[in-house]
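Sharing a structure below in structure tokens format, with a few things to ask.
Of the protein chains in this complex, one is absent; all others appear in place.
Chain naming follows the written order as A, B and C, and within any one chain the residues start at number 1.
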Amino acid sequence: MLIFEHSRPGRRNRSQFSTTTAEKKNIPQNLLRKSPMLLPEASEMDVVRHYTRLSQKNFSIDTEFYPLGSCTMKYNPRACNALAMLPQFLARHPLAPEDTGQGFLACMYELQEILKDVTGMAGVSLTPMAGAQGELIGVMMIRAYHEARGDKKRTEIIVPDAAHGTNPATAVMCGYKVVEIATDKEGNVDMAALKAAVGPQTAGLMLTNPSTLGVFEKNVSEMSRIVHDAGGLLYYDGANLNAVLGKVKPGDMGFDVIHINLHKTFSTPHGGGGPGAAPVGVAERLLPYLPVPMVAHEKGVYRWLTEKDVPHTIGRLSAHMGNAGVLLRAYVYVRLLGVKGMNRVSEYATLNANYLMAELSKAGFEIAFPTRRASHEFIVTLKDIKEKTGVTAMNLAKRLLDKGYHAPTTYFPILIPECLLIEPAETESKETLDAFTAAMKEILVEIQEQTEMVKSAPHDMPLRKLDDVRAARELDLTWKP
Amino acid sequence: MLIFEHSRPGRRNRSQFSTTTAEKKNIPQNLLRKSPMLLPEASEMDVVRHYTRLSQKNFSIDTEFYPLGSCTMKYNPRACNALAMLPQFLARHPLAPEDTGQGFLACMYELQEILKDVTGMAGVSLTPMAGAQGELIGVMMIRAYHEARGDKKRTEIIVPDAAHGTNPATAVMCGYKVVEIATDKEGNVDMAALKAAVGPQTAGLMLTNPSTLGVFEKNVSEMSRIVHDAGGLLYYDGANLNAVLGKVKPGDMGFDVIHINLHKTFSTPHGGGGPGAAPVGVAERLLPYLPVPMVAHEKGVYRWLTEKDVPHTIGRLSAHMGNAGVLLRAYVYVRLLGVKGMNRVSEYATLNANYLMAELSKAGFEIAFPTRRASHEFIVTLKDIKEKTGVTAMNLAKRLLDKGYHAPTTYFPILIPECLLIEPAETESKETLDAFTAAMKEILVEIQEQTEMVKSAPHDMPLRKLDDVRAARELDLTWKP
Amino acid sequence: MPFIPHTEEDVKEMLASIGASSIEELFDEIPSDLKTGALTRVPPGMSEMEISRLMLERAQADGFYLSFIGAGAYEHHIPAAVWQITTRGEFYSSYTPYQAEASQGTLQLLYEYQTMMASLTGMDVSNASLYDGATALAEAALMAVRQHKTSRRILVPRTVHPVYRKVLSAIVRNQDIEVVEIPFCPESGQVLLEHLEPFGQEDFAALVIPQPNFFGVLEQVDAMTDWAHAKHSSVIAAVNPMSLAMLVPPGEWGAQGADIAVGEGQPLGIPLSSGGPYFGFMTCKHDLVRQMPGRIIGRTVDLDNKPGFVLTLQAREQHIRRSKATSNICTNQGLMVTAATIYMSLLGPEGLRQVAAQSHANMLQLAEQLEQLPGVKRVYSGPCFHEVALTLPGPVNEILQALKEQGILGGLNLQEHYPELENALLVCTTETKTADDLNKYSEMLGKILKKYG
Partner (left out) sequence: MPFIPHTEEDVKEMLASIGASSIEELFDEIPSDLKTGALTRVPPGMSEMEISRLMLERAQADGFYLSFIGAGAYEHHIPAAVWQITTRGEFYSSYTPYQAEASQGTLQLLYEYQTMMASLTGMDVSNASLYDGATALAEAALMAVRQHKTSRRILVPRTVHPVYRKVLSAIVRNQDIEVVEIPFCPESGQVLLEHLEPFGQEDFAALVIPQPNFFGVLEQVDAMTDWAHAKHSSVIAAVNPMSLAMLVPPGEWGAQGADIAVGEGQPLGIPLSSGGPYFGFMTCKHDLVRQMPGRIIGRTVDLDNKPGFVLTLQAREQHIRRSKATSNICTNQGLMVTAATIYMSLLGPEGLRQVAAQSHANMLQLAEQLEQLPGVKRVYSGPCFHEVALTLPGPVNEILQALKEQGILGGLNLQEHYPELENALLVCTTETKTADDLNKYSEMLGKILKKYG
């Protein structure tokens, strides 16, 4: 039932209504709205009941295990939420004077410093509002760098074929041509392909390390040398930073620019698909181009850095300073973890991934890169199973829902057929991993013994499999009364 | 799965642990605990996940219609919760000086005044922590009154047979003998029985009006005369105040003392069974006996009234001043409703009850008192149905759960066989009442066509019918590892 | 109409179904002379926006203080998860779990709570909570009297919380139960056997033993328990549950253990909130379970033999037994117990031990610092948990006032309850106090006391 179906003309939620009548009005008649608004007329209780019930139809970290590869679905500490929502923080206007926000600015400044330290970068701007915007800003800085040097021939960005789709999409948004390079059978970037692709036209290379294949690019230092020697810059996609937090600094691997998905590594909530936050960090040579605002600390006072302080900045990429409330949550999280906690994140994320990989392998699942260590994630391929039974990765994913587990990431990275990208994250216990393995084993048996049942999963969810094709063909994007 | 089953020895939830070690200790060895504590060793996420999932196994006002007679399950406004939990209110120590709590005390004082007004009483104390404690305090004041007058022969409290079980239990706790009087076939107290019961031994009469039979005691003024003439006092059980809020003041009906269930009429949350709050109000002659503390307002300053101010007080009935946070919620509620809202509560509660009674009657259900107006609740009896089909009120109640409705109150009041006491409350919409009626009709058909299915309900809940008898016989009250 | 969903059309249709011409007509059975006139002291309604602002302003006016007041209500850190989960609608707005199949969330949680409290106190069984610590003590006294066939006397040391004693007296007074006060040792702040002996000549139903007592001092619980048991009486332990992470639980006192343990559950995750809602807990030995008031949850099975939870032993309760019930109580403090159960789960045994240990250590540290101030000394020699009584060199109220002006609530003036204790202050520290806080207190007090030097 939609909220609109709880609506009745003339129903009023009076406690939200003014107790006085607005008496003044001075707007030309032709500018006044005459048409109705299709908003529900419902009682407060009906609204509360409707959305409380709706919420119960969601899987979430607070209710289920979510082994979604590349998404780092870890526990979102409740303290981060509570403290970011202290009334004074919520009430503060973004344009309020700096001296009325020293508490808030102190948190932002310290977060900048901490992120510089863990990434090994010279500067950080907290502005980007999501991973994809972090990428956009990162590549914009690469472009600004080349342009500032009058180096206008650099028109290409190199991207491995295993990369997130955002990498090529971002490069194009920045006006670059995308050159994809292949992956070798061990899951590393093909070095010959890289060498062949690099040249004076190369603006930069975008790399995720550990890669989306769940393995560490061992040749990263050599890659860095090759690209830098050709005059290009190195972009670090921080999607998998959780795997190496405190272990390796992207700056030490030779990267010039990085974005950090706070909603992954720093455990800010995914919120059903946002808001995220993705600060960018840069090496020395890109410092002049960082987006404003940033926070400075001078003589005990925190203040915004603006275009006046950073004259070569690529500018502003949000109306204010990005997703401040998300940044506050990340700040609380890093302070809770502290310096030792940084390391533990990657250690236990890696332990969980390698353990689950070992257990699933023993259970009979095919691991995509069996000779490699898993990073914080790894890939299972159902290529063989599909050939023999017709059961796809998506079928298995849907069957997992029936068993109370969110599905792993399916069909990404696209170069591994029928793949499941599995990332347990460090906050899950051995018992949960064991129970998940048991469920996977059950499905393996079901695939043999009840093939059609598995193919038509899910069966125990509020709805059965939904018709995506019809959704795209017969577009129904808004409710009509 | 119990929380203890998520526990593993040595698992630690470090963010809740001190970062320093307590170094001093000075307690004799023989007083130090050596035995382990059976508390879970679980991660924060496991705890959050466990209790979030548990919560989803509850029915609640925020998710279901709850037509529980005599319980007044109305919507609990979320603003009441938010404002009672403002950080300063939560942090305030009960023994903090009065001048650090003027904001809080102002709310308490105003609540006292408002309750005096709506009950027509001369004084109110907010102390009682639940309806049953309100009753206890009320009867204690009656006793104190008679004792102060040296009137020691009054040893009996009169209670109608339809009364809540707390009434007789309370009278006994106060050292009284209970005299039950009968109800006539129209649902009124049998006046002859009352007259016969009243005498010089009568300390008082406890009455709920409208009664638990869902009808207004028309003869209340005469009852008042009879009891008062005999030297007894009149106690008003405020359980059903919602039915007459703003319409009739208990003081005007002649009552000397009243308790008000704030968790009913004033919509503080039931919380899975408490905390409640039940301020007591008294007529002039009982003022000296009100329990302390109360709040006074003198020269712009709020202060506590203590034993010094109220020397004849029956004393203190809680360690501080009762359920302050519940009182704050009720305060916010009455301010939201305001003077007009008081009246509307009883009007729409009564409208909903009479409408639902009419609809269920049309649907074929037998109404216990068909010639009477419903108050805010009414009784359906399944006596006939049981005789014909064996289906009981409890069977129907359980079957309603399957259909997404909480069951009405069953088997109370006990004098109506196979009864359902139904109270829709004013916050439910006509659509919800119509949907409930439709569900009741469906069950009526099911009773005829699928009798055994109805008898073995519920079928669609997380568990089937639970074995109460085994629970009481093979007591299992704590988990053992 | 706030919270009322009816449209004009709804009202019309509903009245038509009823066969009434107006809502007012539905009240036609109420004699017209009883109808209320105008309400004169209820203000007009406010919007949520307006009341929010008013409440925010009042909360702001009340402000925050650095508080060292304890005396039965204690400031502990409450993990953010506790109340975010507790106030979920499914817990917050649900009713008493009479319909077990629709209430397994609350019922299972209460069963877990009972398990935790029984273990914490070292007893066999627990109820699902009572109103607060003070009324729990009174209920325990009634319970002991029901159990003891011959005596209606209860021995209560003066070291028990003074307000608890008042509440106890107020409640049992009407049942002809005699509360006998036991004195204590003015040096150690404890009840010694010599104080008990004179009262043991006559039969008594129970002895109440506070641990720690109102002065924060630890009683000699083993000796007291054995003494009472030797007299064939029950022992009622009145304990701070947080202290039990550190102290021998009542179930292990003396040779046989206490019979009933009660106390204030507030330290387990409940905010101070000007005094409530808190919750009282009660645990007891197995053979007393049918005398226990309040709700009790039991584990059982459903028709498919799957485990589940129900309210049990309801035959003790007022809605079944009416005038023969064990008590008139018909609620527990469900939502508070929800919070406490989540709190105990989040802290676990080690977390609770740390809170207790840090609270205790802070008390020792602060006492040490304050005792270095001229004229400040401990009132009692007995060992303390996290509260300590101190004698000051001047009038307590005046000194507290001066501290308050510095943002410090320095403690409770003991003379309010013990007239003989002149210039005595009860000071509490929990784990929330940092070294800086303790220093701030001792420095400020030092400055203030100069005046009395």
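One rule holds in what follows: contacts are C-beta pairs under 8 Å (C-beta built on N, C-alpha and C of every residue); 3 or more make two chains touch, one makes a residue touch a chain.
Since the model is a prediction, treat every value here as computed from it, not as a measurement.
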Which listed residue (A:Ile61, A:Ala197, A:Val280 or A:Ile385) would be found touching the missing chain in the intact complex?
A:Ile61
With the missing chain put back, one of A:Ala122, A:Ala230, A:Ala296 or A:Leu401 would touch it. Which one?
A:Leu401
With the missing chain put back, one of A:Tyr145, A:Phe365 or A:Phe412 would touch it. Which one?
A:Phe412
In the full complex, which residues of chain C touch the absent chain?
47-49, 52-53, 56, 60, 64, 77, 79-80, 84, 87-88, 431-432
Considering the whole complex rather than only what is displayed, give the residues of chain B touching the chain that is not shown.
8-19, 42-46, 48, 52, 77-79, 81-83, 87
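Here, only the chains that are shown with their structure count from here on.
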Which chain lies the greatest distance away from chain B when centres are computed from Cα atoms alone?
A
Rounded to a whole Å, what is the gap between the Cα centroids of chain A and chain C?
46
For chain B and chain C, let me know how many angstrom lie between their CA-based centres, rounded off.
20
If you average the Cα atoms of chain A and of chain B to get two centres, how far apart are those centres in Å?
48
What are the residue numbers in chain B that touch two or more other chains?
11, 44, 48, 52, 56, 61-64, 75, 77, 79, 86-87, 336, 427-429
Could you list which residues of chain C touch at least two other chains?
1-6, 10, 44-48, 56, 79, 81, 85, 89-90
